[in-house]
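Right, one structure below, let's go through it.
For this depiction, one protein chain was excluded, whereas all remaining protein chains were kept in their positions.
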Amino acid sequence: MSSLAQKKGFGAFIWDYLTTVDHKKIAILYLISGGFFFLVGGLEAMMIRIQLMKAGNDFLSAGLYNEIITMHGTTMIFLAAMPLLLAFMNAVMPLQIGARDVAFPFLNSLGFWLFFFGGIFLNLSWFMGGAPDAGWTNYASLALASEGHGIDFYSLGLTISGFGTLIAGINFLVTIINMRAPGMTYMRMPLFTWTTFVASALILLAFPPLTIGLFFMVFDRLFDANFFVVEMGGNTIIWEHLFWIFGHPEVYILILPAFGIFSEIFAIFSRKRLFGYTALVFATILIGFYGFMVWAHHMFTVGLGPTANAVFALATMIIAVPTGIKIFNWLLTIWGGSISFTVPMIYAVAFIPSFVAGGVTGVMQAMAPLDYQLHDSYFIVAHFHYVIVGGVVLGILAGTHLYWPKMFGTMLSEKLGMITFWFFFIGFHLTFFIQHFLGLMGMPRRVYTFGADQGWDLFNMISSVGALFMAIGVLVLLVNVVLTQVKNVRVGNDPWGDGRTLEWAIPSPPPFYNFAQTPLVRGLDTYWIEKMEGNKEGMVYAEPLGDVHMPNGSIIPLIMSFGMFVAAFGALYFLDDTKPWALAVLIIGLGITFGSMLVRSLKDDLGFHITKEELIEDAKRGGNTDGLK
Amino acid sequence: MDLNKRYTAQSWPDHPETATLEGKNKFVGFWLLLAAETVTFASLFATYLALKDRGPDASEFTAAGLFELPLVFAMTMILLTSSLTSVYAMHHMKNHNFKAMQAWLGITVLLGLTFLGLEIYEFNHYVHLGFGFTTSAFSSAFFTLVGTHGAHVLFGLSWFIALMVRNSKRGLNMYNAPKFYLAALYWHFIDVVWVFIFTVVYLMGVIG
């Protein structure tokens, strides 16, 4: 069967997305669902800021507030930031290395659906007896004491979506190791591909400890185990270790791809090769490596003893060095360039001072004795929002504008983009800068209210106003997206005019097979090299035009993930006396999952071939068919 | 890839598991998965060591009092032997000798089932002594660590059986060779984990 065959209708369109194994469509799925959860998390953030707008406010009750902060953190990290970055990794990385797809297209789809069902499961807690309320860190003693099923939604939901992320990580690693086009040596890979590579390695090694911790939590709460039950010999500090052994690398899993996006942007919009490419690559690897050795700096106040605290303090400080290397190399990239202040570039330019501010407060907190004051105060809230919003979210917004044309073939409005940027950027600093001082003035984090006698009123008010600005910025972005897609003005291969890497050498959006002929890579910034040498086609080819092998779509990933989703409900209600059907649901769910796994493994799926003739035909039509139109 | 292509011992490649791009991808991907599995078990081991012998004040169960080495030593030998028989199977896979491969895999599965049976007997024995999953922090950590390994054994056996049944009629080709290879690799990994469990849980438990 040729998938170039014409299919029509809305149903076929939906079915196509449900069964797709095409990395570009999966990217769009990640973008939409990540974007949706970003809005949900943003709404929760607004509620937090409304509650804290003035002393003694009663907009939210104490219990509800804890649910909202927990879901805000969990949603933003696991269901918004990570999938949005995975969207760009999926959309761009295979194109950057000249591959026709990822190594495991089926698993790519499975990874998405696991994340999706995990996220849905977690958020269903709102409608099924209450959301988790022990903070996104879910410290064990509080989590075990939490009533209702909120915490169970948290542990089971994150377990499922964590499997999805792990699968995505392995997939990207293998793709980069095995599927680079001829000539694409490691040291010619675009920096975004490099950061994808390192972030995936971090996912690979960081998610298992989280999964184990979550399993312990599930066992303790739902199957009467005693890992964290102090009276039964358990120890709650184990959770803290497992969580942060995951949690610290997680921060780098988020920030490294954002670094990658900014690296691309600085080079493109300065029209200049990245300064110190080698140093940037090694700094990325070093950051990833150190990321695993510093987890206990989240636990300075736990009472691990001065030796452990001193060692982890020093290890943490060292991370500032490779991060500094990156900052200076970016500065030197734009130095001597020809800077064009497009929306992606303005985000990148704004990122530098924002992230440096977040970085230096990070070093301050690495000083263990000082951290005794800063830990769990609003200072830390300010710090991590500076790195995550000032780094990751700015990176995601920049990436959205930069890669929108490559993903959708249309260009977001620059004018509205600027409006979004200014609202968001000013709002961001207004919200979080002042929070450093709130922390120093003694305000602990995660408080649902504060007294008028504490002296924190004014700064909290300012912070809330800032949040409103950010919300306006995001709304303008939504308008921008809608208007752009309604106008539907199509763009060419290299809409920014200064693309340097392979993805800009092919149509926007690319045909579903990406490259009719595998390119031959002749250096770093290969498209730029070809352009400068006057090559009209934008690349040289490593093979003659021939038949192309592509994988078949499949609905199995969705069914498999759905099985996990069902099983999670069974586990959730396992101990409830009123729900004797829980065990049956658990078995049915696992049956669906393992059954579809068996079907997948027993049924041969060899993919299909696009013939040379079809490729020539497609090229005549503009070469950007996605297999539907 | 052509499933109908017939291979002989001569035309069969030296490394069938990595002869195709799909095979290569699976090979690298599986090693990475094993890296993740290693971290998983490392977390379980660390937790076990932290909670070893910990229980409520009245708990009388300790590793030294509970574990008995002879049975576990027998289990270890059986699993190690099954690793060896899976090596033979892979040797025949590389020589394109399908029947011999199936035979050795069959022996591997039998040994694995014996191991699993003994493990179930062992767990059952502990439960009868009053040492169940919910008895103490120690018991939860023990059953989770060893039980997770047991679940891996079960999955490995199911994988072997599914492959053997599915391919019993059509023999080896470039599509299923990587699958056999990876199942065997997985089996070795399980075996290595058991060696650590034997050392850390049982030997150090009884002696240390």
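Letters A and B mark the chains as written, and numbering starts fresh at 1 in each.
Everything below uses one rule, namely that a contact is a pair of C-beta atoms (placed from the backbone, for glycine too) under 8 Å apart; a residue touches a chain by one contact, two chains touch by 3 or more.
As a working rule, contacts and distances are computed from a predicted model.
Chemist: Per UniProt, what's the omitted chain called: "Ech hydrogenase subunit B", "5-oxoprolinase subunit PxpB", "Branched-chain amino acid ABC transporter permease" or "Cytochrome c oxidase subunit 2"?
Modeler: Of the names offered in "Ech hydrogenase subunit B", "5-oxoprolinase subunit PxpB", "Branched-chain amino acid ABC transporter permease" or "Cytochrome c oxidase subunit 2", the one UniProt assigns to the missing chain is "Cytochrome c oxidase subunit 2".
Chemist: The chain left out touches which of the shown chains?
Modeler: Answer for the hidden chain's contacts among shown chains: A.
Chemist: Taking the full complex into account, find the residue in A:F36, A:F59, A:F437 or A:Y541 that is in contact with the omitted chain.
Modeler: Considering the complete complex, A:F437 is the one touching the chain left out.
Chemist: Looking at the whole complex, which of A:Y347, A:W456 or A:F569 touches the chain that is not displayed?
Modeler: Touching the chain that is not displayed is residue A:W456.
Chemist: Could you tell which one of A:A12, A:L43 or A:A310 touches the chain left off the display?
Modeler: Of the listed residues, the one touching the omitted chain is A:A310.
Chemist: Per the definition of touch given earlier, which of A:T19, A:S340, A:Q517 or A:N552 contacts the omitted chain?
Modeler: A:S340
Chemist: From the list A:L18, A:I327, A:L468 or A:L520, pick the residue that touches the absent chain.
Modeler: Per the contact definition at the top, the residue touching the missing chain is A:I327.
Chemist: For chain A, which residues lie in contact with the unshown chain of the complex?
Modeler: 61-63, 66, 133-135, 139, 141-142, 144-145, 230, 234-237, 270-273, 275-279, 301-303, 305-306, 309-310, 313-314, 317-318, 320-321, 324-325, 327-329, 331-332, 334-341, 349, 352-353, 356-357, 360-361, 363-364, 366-373, 375-377, 434, 437, 440-442, 444-451, 453-456, 458-459, 462, 532
Keep in mind that, in the parts below, only the chains that are shown with their structure count from here on.
Chemist: Taking the mean of the C-alpha atoms as each chain's centre, how many Å separate chain A from chain B?
Modeler: The computed centroid separation for chain A versus chain B comes out at 34 Å.
Chemist: Inside the complex, what are the residues of chain A that reach chain B?
Modeler: Counting only chain A, the residues touching chain B are 103-104, 166, 170-171, 173-174, 177-179, 204-205, 207-209, 211-213, 215-216, 219-220, 223-227, 229, 231-235, 238, 241-242, 245, 598, 601-602, 604, 606.
Chemist: Inside the complex, what are the residues of chain B that reach chain A?
Modeler: Result: residues 1, 3, 21, 24-25, 28-29, 32-33, 35-37, 39-40, 43-44, 46-47, 50-51, 54-56, 59, 133-141, 144, 162, 166, 175, 179 of chain B touch chain A.
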